[in-house]
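Omission of a single protein chain aside, the complex is shown with its protein chains in their original locations.
By written order: A and B. Residues from 1 in each chain.
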Amino acid sequence: MLARVSAIALNTFREAIRNRILYLLLIFAVAMISCAQILSLLTVGSEEKIIKDFGLASIELFGVLTSVFIGIGLVSREIERRTVYTLLAKPIHRFEFVLGKFGGLVITLFVNTAVMMAWFFVVLQVKGIFDPRLVTAVALLYFQFLLITAIAIFFSCLSSPILSGVMTLAFYVIGHLLWSLDLLRDRIASPAGKALCGVLYYLLPNLGNFDVKGEAVHGLPIPPAAVGFAALYLLLYGSAVLAGACAIFQRKELQ
Amino acid sequence: MSARRLRMHPRGPKRLPHRGLIMAVLELSRVSKSYITHLSLRKYWILRDLSLAVEPGEIFGFIGTNGAGKTTTIKLALGLIFPDSGSIRLFGEAADRVEVRRRIGFLPENPYFYDYLTGTEFLDFHARLFGIGAADRRRRVGELLERVGLGNRGDRQLRHYSKGMLQRVGLAQALVNDPELVILDEPMSGLDPIGRREVRDIILDLKARGRTVFFSTHILSDTEMICDRVGMLVRGSLKAVGTIDDLLTREVRFWEVSIRGLRDDRLPCGQIVSRREDLVLARVESQQELKRLLAFLDGRGAALVSVTPGRQSLEDLLIQEVRSAADAGDALPAARDSGEERHAG
Partner (left out) sequence: MSRVLPAIGPRRGLALGALAGLLLAAVAQWRIEARPVAHADIHPLLYLPSGKYLKIATLGFDGLAADVLYLWSIQYYGNYQIADRYRYLEKIYGEVISELDPRYLDPYLIGSLIMTSEARDPEMALRLLDKGIARNPGVWILAFEAGFICYDTLRDYVRAARYFDTALQAPDVQPQVHRLYASMYEKAGDKRTSLKEWSEIYDTAGDDYVRTVAWNHVHDLRVEVDLADLKESVRAFTASVGRPPRRLREMEQHGLAGALPRDPEDREYAYDPATGAVSYRGGLILAR
């Protein structure tokens, strides 16, 4: 099974690498990080903070866009363009196909994030700044990308690329606003409302778990427990989402 | 192939028109498939109560009009879609069992492949899915490319392949695991006559090696040339199945006579089908008429160029079946065909 999954993963990686969207996004990310340098000249005070904030935000933005744009195409575009037929006519389980696709994007995102991070450090080094804490922040952003990819694949098994793109982006937004749901839960009077908020709060993906940008930029310590918890959350929630995707894909009619 | 599987088919042994009890390579039993459009919420039947068996070692041609359900049948066989009712078995096992696909190869209609891969990479990727080792893969990929006539073009990206080349590499992909059963959906589509001949040769070669080939097509002349048996699908039902001889009456229905140098157009019998310069094509309906015509020509000094017997063709049979199905009013709304073409075909 591993051989088949990895064959598909490598193939998916190759497909992503030769996809022009990837390069476009990467170029934009590099450009934005470079802009951070220029923008920091406008400030009165700490230039370091501006560069760091901007750099991390660029990495997060383009990583998420990559996850979404390539993730949604992974399954639904294959179905649309019927390349999936020859693949599934082979002795391969449907879930192996889904996992292979996910694996390919895991590798792609790793390369992508590494490139962006390397450039980020180059830009920082020009100003003489070096902060290893930023690596932790980027690592957690990478975990976030993986979770979003899993969600994108899930929706990709369900519907067309455009719709799954919209849904995935919606989940990204919701994932960063769950704290307000928590606040709402406190404010709402009715117990039913509280229960609903509570259920939603725990069911929806809490992307705040992967956000240590503030700590990294302000030089505050990032507790290893936070990193560990983020990894665990990714493992559990991501597995659940992928299992759901596999289940959907298992009985999907490939017209 | 255990004897147990031969005997213990739940519905009893398969009765085939002219063979004994042999396990079918591909078998559909009373398969029905419908689909519901999102907008109208109406059910359209693509296949109804279809039963079909393909025997080992034969070339089975699956013919029918566009939208008859041929591709749907094939997708059901491959577990890409699931039947509403009925069962589909490959080598005696349920068609959605993954392991059974080790023994089959499939080429879809109008295939799209990964544009960015080269021919070699593409075949190598598919070979990997069978767990074929690296050295074996290299050898086999090379052999396959040669076999389908793409020997020196393996290094070009698929996006630069012509339609004919894509079809060939698709065929190669279907053969990468040396399958016992090869399923092809419209394998000749988009090919020029040379390409079609090559595909025909490959199919015949497969039979010579003891493989089974099941292919769908709407080019009936190819079918007549190479198929052992033929199944004719009209509007989701199998209207005829058997050898060509079984299906078509072999008696001569008419004669076409080609004559040069006929001075006037009056013939004692038969009709003139066409005329070009001094070449006239006439048709007579029986041997008696033929004899009369030949005698007539003998006396006029016109030259006889050719005499060709016309037999019922598959095309004739298909048209006949389609007409009778339309007359019988197969209780399906007329709008069905366009919906089918989009989704089934």
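Just so we're on the same page, a residue touches a chain if its C-beta (ideal position, glycine included) is under 8 Å from a C-beta of that chain, and two chains touch if they have at least 3 such contacts.
In this text, all values refer to a predicted model and were calculated from it rather than measured experimentally.
Novice: Using the touch definition from the header, name the shown chains in contact with the chain that isn't displayed.
Specialist: Every shown chain touched by the left-out chain: A.
Novice: For the full complex, which residue in A:Ala57, A:Val115, A:Leu200 or A:Ala226 touches the chain that was left out?
Specialist: Answering carefully, the residue with contact to the hidden chain is A:Ala57.
Novice: Hey, which of A:Leu2, A:Val173, A:Ala192 or A:Ala225 is the one touching the hidden chain?
Specialist: Missing-chain contact among the listed residues: A:Val173.
Novice: Hey, which of A:Val44, A:Ala189, A:Leu203 or A:Ala225 is the one touching the hidden chain?
Specialist: Once the missing chain is taken into account, the touching residue is A:Val44.
Novice: Name every residue on subunit A in touch with the hidden partner chain.
Specialist: 39, 42-46, 49-50, 53-54, 57, 60, 173, 176-177, 180, 207-208, 211, 213-214, 217-218, 220
To be clear about the criterion, only the chains that are shown with their structure count from here on.
Novice: Can you check the complex and tell me which residues of subunit B touch subunit A?
Specialist: Going through subunit B, the ones touching subunit A are 35, 75, 78-82, 98-102, 104-108, 110-114, 116-117, 121, 125-126, 128-131, 170, 173-174, 183, 343-344.
Novice: Using the touch definition from the top, list the residues of subunit A that touch subunit B in their complex.
Specialist: Those in contact with subunit B are residues 3-4, 7-8, 11, 14-15, 18-19, 81-83, 85-93, 251, 253-255.
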